[in-house]
Every structure is written in C-alpha cells, then in structure tokens.
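Every protein chain except one is present and positioned as in the full complex.
Each chain carries a letter (A and B) given by its place in the written order, and its residues are counted from 1.
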Amino acid sequence: MKQPLILPGLGILKGMAVTARNMIGSYYGRKRLHTISYPEERLALPENSRNFPFLVYDGDDPEGGLRCTACRMCEKECPPQVIYIKPERDENGKLTKHPTVFDIDLNACMSCQICVEVCPFESIKMDSAFEYAAYEHFESLVLHKSDLAKSNTYYHGIKPTEATAVDANLEAERQRKAEAAAKKEAALKAKQAAAAANAAAKETPPTSDTDASD
Amino acid sequence: MNSLFEIIAFLLIGSLTLGAAVAAVGLRDTVHCGLSLAVVFVGVAGLYLLLDAEFIGFIQLLVYVGAVAVLVMFVILITRPEDGVIQQPDRRRQKLPGALIAAGIFLVTYGAIMQSPSLRRDVPEPAALSIRAVGEALVSGHLLPLMAIGVLLTTALIGAALFAMEGEDGK
Partner (left out) sequence: MLPTETHPQTQRNRPALNFAARRPWSTLALLIAAVLVVGAGVLFLLNLKAPGLLTGAVVAAMGDPGQAPLILKAGLLHYLETAWSCAPWMLELTSIFIVIGTLLSVFGVIFALTSLVERKMLARIQNRFGPNRAGPWGLFQPLADAIKMLTKEDIVPTGADKVLHLLAPITMLVPALLVLAILPYGPGMVPVELGVGILFFFALGATTEVGVFMAGWGSNNKYSLLGAMRSIAQMISYEIPLFLAALAVVMLSGSLSPDAIVSAQDGYVFSFVPHWFVFTPWGFAGFLLFFTAALAESNRSPFDLPEGESELVAGHMTEYSGFKYAVFFMAEYIGLFAICGFAVTLFLGGWHAPLPWLEWIPGYLWFFIKLYALVLLAIWVRGTVPRMRGDHLMGFAWKFMIPMGFAVILAAAVWHYAGGGVPGWLASAVIVLMPYLALGRVVAIQYPASRRVYRFSES
C-alpha cells in the first residue's frame, strides 16, 4: 500500500501562512480585525438587549407625560426589592396618579424584567444602556426618577419594534376607552332623554281631541 | 604570582569555593547542600579559567554544573526525608580528634604540594593546551579510550531506556 509522503514541518508552514495572512489582512479592512476601539467606537446593541429599567414619558414633559401612576405593582413584584416608590398626595391627602419618588437600586437589580411584565400602564421598560460604572455604590448607582425618566422617542430609538407595538397597544386601549366612554355617554344621554320624555309625558294631561299632531 | 587583578580574583574565587564547600557539608537542608556543591563546581571552573585553561573551565561548567549538579539535585529530591533535614548523630565528642586529623591531612598535603616540581619557578611553563591538540590526540593517539567512552555512553543510554521501559510494564 502506497503511503503518502510525510513531510514533517509542512503543517507548520501551512499554519504560518494562515497566520501571516491574518496578520497582514488585519491592516486592510475589518474582515480580519474583529475588535473595535472602545470607547471611541461602539457596537450597536441588538434590539432585545436589556440591562436596567427606565420610565417612559410621552411628549416633552418628563413630569407631566410620565406614564407611571404609582400603582406600586413593580415594587411589589420585584424579586430583589430594588424599587422604592412614594406616591404623590395633593393638599387633601388624596392620591394623585403620580410618583414623588421612584428609585431603583442598580447594585441589586438583576434585570429580570418582571417589573416590565407586571406594569399595567406600559410605563416601565428595559433600557440597554450599560455604562454605569461608578466609584462608589450609593450616590451613583441608585437611580432616581429624574435619571430614570426617558422619552418615548428614546424608547423608539432603542427598541423600535417593541415601542411601536406598545404605542399601538396604548392607542387601542385609548380607543377602546374612548368608545366605552362614548357608549356610556350615549347610554346616559338616552337614559336622560327617556327620563325627560317620561317626565314630560307625566306632566301634560292626556288630551283627546286636540290637534297636537303636526 | 602575576598582576594585582589576578591575585584578587584568585582570592575571591578561592574563598567562594572554600565557603561553598564548607556549606555543602555543613548546611542542614540537603537541597541547600546540593546547590552549594553547584557553587563549588562554578568556583573550580573559575579557577581553571584563571589558569588560562579555557577549554577545561568551560567543560567543567558544562558537564559538572549543567549535568552533574542537576543529577545530584534530582537524587537529593528523590531520597530526602520528610522535612528535608537528615538526622545527624551527636558528634560533639569527635570534635578534637576530627580537628587533629584534619590538621594532619592538611600538613601532609601541604608538604607534598610544596615539594612538587611544578611549583619551581625555573621549570618553563608548559605550552598552553590548544583544543586542536586535544582533538587531534583524541582521534589519533587516544582513539581507543574515545571509542570506549562511546560504547560506555551507549550502554548507559540503553540501560536507562530499558530501566524506564520496565517500569512501564509494571515489573
């Protein structure tokens, strides 16, 4: 049986050709150079990436447009209990649907997204920002309402598909509510008209021969 | 002897060698003793170099420090007791007789060396040994010892290989 000629060292030469091609090719274009010079360049994160939560506000006003109603569902459901909410009360002590304090402690947040899942108002969503490095724990890594409130435009910027779906949901919700309100309004009006007609019918005595029909 | 440098160098290398030799027999930890032995070999190589015997000096380094010292270290590692210190029996009563014997041997050796003809100034210095002369002597006049050394080395190599192989078979 004819055995192939074994030339020791040829494999290494082939390998060295490959590495030489790699080395020289790395100076000509990105195909052979996969790293980027962070922080001067940054890679675009995929849409599904998530890091820590943020609060969404519609429009331009971070306080007025805030979707959060301080219902405290996320605070109750958060497994490491990193959310701290204090709802706002007006002068009579009645709850307004707005939080005074909304803190999230990034030291312990585990990015589980449960707060997002349970929020009934689509007001807390996951952000993909990750550059939170700080020199100490408590001043910089506890985010307050002003740090957390980011606009819906920003949300569209980082997660377009999700944001569009959320907007569609909210719009549908609004329409449903509007329709329900309109129906209720109409029903109320009809009821009022019927009641008025009844009252009017009760007041005027029934006439027999007057030509009231016109 | 010769220039100041040579005398200073001889004193330094000699004292280093002697000190290392004393340490090689006197230290408690056997690994230290082995390494002091390596220093002794280096010192002896230095003395050879002082005597202008370059070839022998470097062969001394190559063979003794490079091979024999390493071998000695391996042997010490394999045969040392648990804490590295070999238990010495009590030798305090032997100090005086030991000193006397050492002094006697020193006097005898001193006398023999001082009476040797090679110390006389009037004898002309032998020609420096050239490596070419060594090589030519080995392959012409001293061919038989060269072949014998070759056979000896081959036998040693085969023996070592056999020894290692037998261990593998479990025998």
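Methods note: a residue touches a chain if its C-beta (ideal position, glycine included) is under 8 Å from a C-beta of that chain, and two chains touch if they have at least 3 such contacts.
What you see is a predicted model, and the numbers here were worked out from it, not measured in a lab.
Asks: Identify the residue among B:I131, B:A148 or B:M165 that touches the chain left out of the display.
Replies: Only one listed residue reaches the unshown chain, and that is B:I131.
Asks: In terms of residues, what is the contact footprint of the unshown chain on chain B?
Replies: Missing-chain contacts on chain B: residues 29, 31-32, 35, 38, 42, 45, 54-55, 58-59, 61-62, 65-67, 69-70, 73, 77, 131.
Asks: Considering the whole complex, not just the chains shown, which residues of chain A touch the missing one?
Replies: Within chain A, the residues that touch the unshown chain are 3, 5-9, 12, 15-16, 18-20, 22-23, 26-27, 32-35, 37, 63, 84, 86, 100-101, 103, 105, 135-139, 142, 144-146.
Definition applied: only the chains that are shown with their structure count from here on.
Asks: Would you mind pulling out the distance in Å between where the CA atoms of chain A average out and where those of chain B do?
Replies: 82
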